[in-house]
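Have a look at this one.
Coming up: subunit A.
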Amino acid sequence: MQAFDYVAPKSLSEAVSLLEQKGERARILSGGTDLIVQVRENRRDLDLIVDGKKIAELMELSFDSQSGLTLGACVPCVRFYEDARISQLYPGLNDAALLIGGTQIQNRASFGGNLCNSSPAADSIPALIAHSAVCLIAGSGGTHTVAVEDFCTGPGRNVLGPKELLVSFHIPPPPKHFGAHYLRFIPRNEMDIAVVGCGASLEMESDLRTVKKARVSLGAVAPTPLLVAEAAAELEGRELDGGAIEKAAAAARAAARPITDMRGTEEYRVHLAGVLTRRALEKSLERAKEE
Partner candidate 1 sequence: MAIVHIPALLHSLTGDVRKLEVEGRTVGDLIDQLELLYPGIRDRLVENGHLRSGLAIFVDGMVRREALEFEVPPQSEVLFVPAVAGG
Partner candidate 2 sequence: MAAKVHVTATINGEPVEFLCEPRQSLLEVLRDELKLTGSKEGCNNGNCGACSVILDGLLVDACIVLGAEIDGCTVETIEGLMGPEGLHPLQQTFLENAALQCGVCTPGFIMAGKALLEKKPQATEGDIRHWCAGNLCRCTGYDKIVRAIIDAEPQLEVKK
């Protein structure tokens, strides 16, 4: 492995000033489950690793009934799903947290690291999109926000400037009659990269039949995770029956533009996009009804 320096700053400002000095030669370390492997395999060239896990803002996990969820970029999956209240309020995120890697990975890997790695197949990103998460980004010029669906710009690429870092995610409190789900297809039952991933959320009218608001997102079917607005459009204001779900699934298939690689063929991935959309919506509805 190439040589690099390691620093573990205790404050956000310290981290920002390190990034200012090193720019693209520096990288924030969260769980390290992608970053360390990439550096080791010569897929990323660095001079400095900045460990984010000593910075309070990056490790915050809190919920407020007014402002909703604050999820620090470096919070490991395990802290999310072991928080009984938060994990119940954001079921799609909880699904993703429980799916990423195995136990050892979940004890290290974070939503923030997963997003900044910007893999098209990342498990947490479609879930974050389904939950309408917004990123808080810090840089020398202060902070700004970006919706998760606008964060990734290509495989391994995103909107973060060389001197910026992701601080946290912010998600509004779930509305009434809300349900969400994330699922993916993998050939094994764990320890795989998604062939296709799908997140969905539904806010139902009080009749629990009519869709008030819907979001459908897909992973591993395009250069970036997708928010499939066309699928939501097939659902919103309509009764959520088999026909509507099938239309949404068709919209998801139409939106998918995957490649063929070792994890699946183009044809198979398009097929799965439809299957998973249907299953994600059905489970989301079930959860909306339970709530």
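How these were chosen: all candidates are chains of the complex that A comes from, given by their letters.
Here is the rule we go by: a contact is a pair of C-beta atoms (placed from the backbone, for glycine too) under 8 Å apart; a residue touches a chain by one contact, two chains touch by 3 or more; residues count from 1.
It should be emphasised that the depicted structure is a prediction, and the values quoted were computed from it without experimental measurement.
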item	value
Options 1 or 2 - which one, within this complex, touches subunit A	2
Candidate 2-touching residues of subunit A, taken from the complex the two chains share	1-6, 8, 29, 32-33, 36-37, 39-41, 49, 51, 53, 76, 78, 101-105, 107-108, 189-191
